[in-house]
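The structure appears right after this line, and notes come after that.
What you see is the complex with one protein chain gone and the rest in place.
Here is chain A:
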Amino acid sequence: MGQHSSNVTLSNQSPEPVLVREEQIASPDSNSLESHDPMADFYQLQRSLLLTTLALTGIFTFPVWYFFSPNTAFNYLVGAITGLVYLKMLAKDVERLGQQRLGAKGLGIFVILILVASKWQQLHILPVFLGFLTYKPAIVIYTVKSIFWSAEKSENDA
């Protein structure tokens, strides 16, 4: 008993005495838990969404410049950058969910943008609004990509 007392414990809670090793009580999967960050998927998604939105902004700006006017392209760019900031703030809100409630700071930025666009002659509402919505195709692209990627992965596993 004296030899085993260092790493064997008797449980008093159960009706039958159960031998439980101390290394089992101290977390058995501590190494595997440390190696996998549970938030890694979220950060990867956030980075992917921001980069895709940035790429789409660059891709759409040149056709708008070519087919409409430089001023319209500038409007689109302003809206797209505001959409990027809005997406970043939404991701920050989701990251802090649990410690604080969801805010509406992103909507405030959008309201300011539309107010400026309606008052300032250089900005027009429609291209600014369409630029702001550039993050939506980025979300659709990410979702479609993840669906195909998971289908391909399950085919490879089978």
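Quick notes on this structure:
One rule holds for everything that comes next: a contact is a pair of C-beta atoms (placed from the backbone, for glycine too) under 8 Å apart; a residue touches a chain by one contact, two chains touch by 3 or more; residues count from 1.
The working rule: contacts and distances are computed from a predicted model.
The listed choices are "NADH-quinone oxidoreductase subunit N", "Paraquat-inducible protein A", "ABC transporter permease subunit" or "ATP synthase subunit c"; the UniProt protein name belonging to the chain that is not shown reads "ATP synthase subunit c". Touch with the chain that is not drawn comes from one residue among A:60, A:76 or A:135, which is A:135.
Listed here are the chain A residues that touch the chain not shown: 33, 36-46, 49, 87, 90-91, 93-95, 97-98, 102, 106-107, 110-111, 114-115, 118-119, 125, 129, 132-133, 135-136, 139, 142-143.
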